[in-house]
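Only one protein chain is missing from this complex, and each of the others stays in its spot.
A, B and C are the chain letters, set down in written order, and residue numbers restart from 1 in every chain.
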Amino acid sequence: MNTSVDIAGVVMKNPVTVASGTFGSGMEFTDFVDLSCLGAVTTKGVANVPWAGNPTPRIAETPSGMMNAIGLQNPGVDTFLKRDLPFLTKFDTRIIVNVCGRSAEDYVDVVERLADSPADLLEINVSCPNVKEGGIAFGQNPDALYDITKKVKNAAKQPIIMKLSPNVTDITEMARAAEAGGADALSLINTITGMKIDIYKRRFAVANKTGGVSGPAIRPIAVRMVYQVAKAVKLPIIGMGGIATAEDAIEFIMAGATAVSVGTANFRNPAVTAEIVKGIEDFMTAQGIEDISEIRGCVE
Amino acid sequence: MNTSVDIAGVVMKNPVTVASGTFGSGMEFTDFVDLSCLGAVTTKGVANVPWAGNPTPRIAETPSGMMNAIGLQNPGVDTFLKRDLPFLTKFDTRIIVNVCGRSAEDYVDVVERLADSPADLLEINVSCPNVKEGGIAFGQNPDALYDITKKVKNAAKQPIIMKLSPNVTDITEMARAAEAGGADALSLINTITGMKIDIYKRRFAVANKTGGVSGPAIRPIAVRMVYQVAKAVKLPIIGMGGIATAEDAIEFIMAGATAVSVGTANFRNPAVTAEIVKGIEDFMTAQGIEDISEIRGCVE
Amino acid sequence: MSKAKYRAKVIEKERLSGDIYSLLLNVGPEVSEAVPGQFIDLYSEDKSRMLPRPISICDVDKEKQQMRIVFRIAGAGTEEFSLKEPGDEIDIVGPLGNGYYMPEADGNECHVLLGGGIGIPPMLYLAKCLFESGIPKESIKTVLGFRDADTFLAGEFEKYSEVYITSDNGAVGIKGNVIDGIKEYGIKADKIYACGPTPMLRGIKAFTKENGISAQISLEERMACGIGACLACVCKSEEVDDHSKVNNKRICKDGPVFFAEEVVL
Partner (left out) sequence: MSKAKYRAKVIEKERLSGDIYSLLLNVGPEVSEAVPGQFIDLYSEDKSRMLPRPISICDVDKEKQQMRIVFRIAGAGTEEFSLKEPGDEIDIVGPLGNGYYMPEADGNECHVLLGGGIGIPPMLYLAKCLFESGIPKESIKTVLGFRDADTFLAGEFEKYSEVYITSDNGAVGIKGNVIDGIKEYGIKADKIYACGPTPMLRGIKAFTKENGISAQISLEERMACGIGACLACVCKSEEVDDHSKVNNKRICKDGPVFFAEEVVL
């Protein structure tokens, strides 16, 4: 049985990685999962300098999901290079580094500092709804997305994955802009902007007022967008949004994703990623699937 | 205690109505709810001629929600005028007629035929994701929305509510276009386009491939959009999307909605609307709220 | 406001075969209206599952206000119900829909009940009602179609009817479907009543049309409201339907039982 997949020339032994920001740099999850059983570990977004993130409360629960406005707190690329990356290289897994910034220069700066690092792939977060500058501003306008993609691509040694925002009218327009700008792969979806109000306190449930909705609640929206993007561009897709079981992962693959990321579900079960890897194998055995690529985009 | 609200000069005795398409024309629900206890009944979308809708399966369950692609099946405005409207006038409630069409002419046609009917308000559905023509095409482009609003407004005797689609990058841009076009009120949100795949059959769960996601899953997204729109325009808002309890209804009102619609929750509990009306009163009593308008948009 | 969602108490639970369970429920006075072919909507306790699960009425005891349902585990909702134990409660609404049109008791006509797979349960209450209406047992014949030797409920039909068995793999009864059963067992049918998968119903529609037999069939479709309001559960009708003004009928409200000639399968 072959579960390996190829994202822009980087081979993952199985299609399962984690969604940026839900898994730190993997360290804390080693108590629960052998990182070597994952196709890749995707790290929390890293900027050129440390970011303090947003005030608390940063999260709230929503029906079959959650809202977060962490605000991309991160220790900065220096610490990341010294501490997080060397730790990850101890495992037999691919490393996808998620990159954030406030300006094009910030992104380019991080990408250049990662050039000679063991990072296999760079995922460019131009879709975070929780920061005032950068983030989603690049991800909601095709021209801006094209520009930033081009700049990052020129600066990057590793293949780049542009992470798309679902908060747009037409996701295929954004996917095409990223493709035209030189993206090697796409990942989607980031969170959908939401709001929750504590009616007894007459206050917003998260300090940032709005937050990004994630989890099973948004899965049908994510599957739809992956399907649309898979039809619109030729790039490999890392699909995500509410994946909590192997069945969910297979749903994204059948919609056209090459690999999948597991995010919020890690909070309900810290060992869920390993269970999903195993569940995909079981499904393939039961259904007589030799190679995972047989089912990629198989619904018509 | 005053629970009554005013939508474009039409007074509803309480802020609770139903979401179009989830309640028929009220007839079937009379077994479970006294329609006279609702602020208004909003009918299923009606077109100038009967529509057959989409093939089945038309729905699928999703985490804390559902997906539908009914495709606006309706008996046409003639039958509606002869059968559904006379039935509704027997109750002490306001009547909001939801209008759909394939072209601007279709909408205008229906609106004109309703001119001398007992309909109190007309809700113009320019946001249905499940039909090929009309529907969402008008709801995802501000210029198109402005035009259709203007045309419908010119033809309408009753105040018009433009029903907005959440499948857009910036909901406030759409709200402003509708306001500029002459809308008397806005309602939001319609469903969010989604997809579900049956991985064992390798087929789409609904025959239309995509469907509109509704229910509690989308509530945080709906609350956010209502909040944004309430800040952007002066029109009264009918808020909806995943309301299942009185607390949920109050959340929308605190976000800035004048009235609220209950949709998918009717399927989990056919008497839920009456319970929500009662629950809002209980909340007001417990919190010492004299007039429902005191809490409208009260989070800052 | 004659109807409401209410909590039914589980009196008995039985596993009939592999993944098929029977629940006996204490229900409300609503049960007195129940006719064969109707269904009830069951609600999950889990808040992530918003929609009701429609399940046919398998038997009713109007005096004791009890109702029995028999179902297959098809997913998370039916699995939840299968875990209920005596004393547990389930939210339900119903009876809902239109059941089988009951014939005059007429000793000369042969009433043939066809149940395929998980379409079998509603036929039991129908057999009982036909029998109790005065039709002699010999004039009520039930043909039950199973996948394999994993049968269920068959013995219970014997109280009210003559029972014939078929199975897809021939492990029990005649190998084939219920129509093969009618033919091979040489059953002469005047009226047919059926519930089962669509291909079976399609076969029955063709067979009864060819042979000029009146047939009532019970259809299935995914439902949301269950009461005729949302238009999720339509089937195609031969004629323009009076309610919809198009060739669509609502299975939950106008059905689930239709005369075969009314609907397009």
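Here is the rule we use: contacts are C-beta pairs under 8 Å (C-beta built on N, C-alpha and C of every residue); 3 or more make two chains touch, one makes a residue touch a chain.
A quick note: this is a predicted structure, and the numbers were derived from the prediction, not measured.
Undergrad: List the neighbours, among the chains on screen, of the chain that has been left out.
TA: Looking at the entire complex, the absent chain's contacts are A, B, C.
Undergrad: Could you tell me which of A:Asp6, A:Glu61 or A:Asp143 touches the chain that is not displayed?
TA: Of all options in A:Asp6, A:Glu61 or A:Asp143, contact with the hidden chain holds for A:Glu61.
Undergrad: On chain B, where is the contact patch with the chain that was removed from view?
TA: Spelled out for chain B, the touching residues are 63-64, 216.
Undergrad: Tell me, which residues in chain A touch the chain that this view leaves out?
TA: So the residues of chain A touching the missing chain come out as 21-24, 27-34, 44, 50-53, 56-61, 63-66, 68, 70, 73, 75-76, 79, 215-216, 264-271.
Undergrad: Suppose we count only contacts with the excluded chain; which residues of chain C make the list?
TA: The list for chain C reads 45-49.
We take it that only the chains that are shown with their structure count from here on.
Undergrad: Report the most central chain, judged by the distance from each chain's C-alpha mean to the global C-alpha mean.
TA: Of all chains shown, the one whose C-alpha centre lies nearest the global C-alpha mean is B.
Undergrad: List the centre-to-centre spacing of chain A and chain C in whole Å, with centres computed as mean CA coordinates.
TA: 47
Undergrad: Taking each chain's centre as the mean position of its Cα atoms, how many Å separate chain B from chain C?
TA: Centre-to-centre distance between chain B and chain C: 36 Å.
Undergrad: Quick one: chain A and chain B, Cα centre-to-centre, how many Å?
TA: 34
Undergrad: Listing for chain A: what residues touch at least two other chains?
TA: 63-64, 216, in rising order.
Undergrad: Out of chain C, which residues touch more than one other chain, so two or more?
TA: Chain C, residues with two or more chain partners: 47-48.
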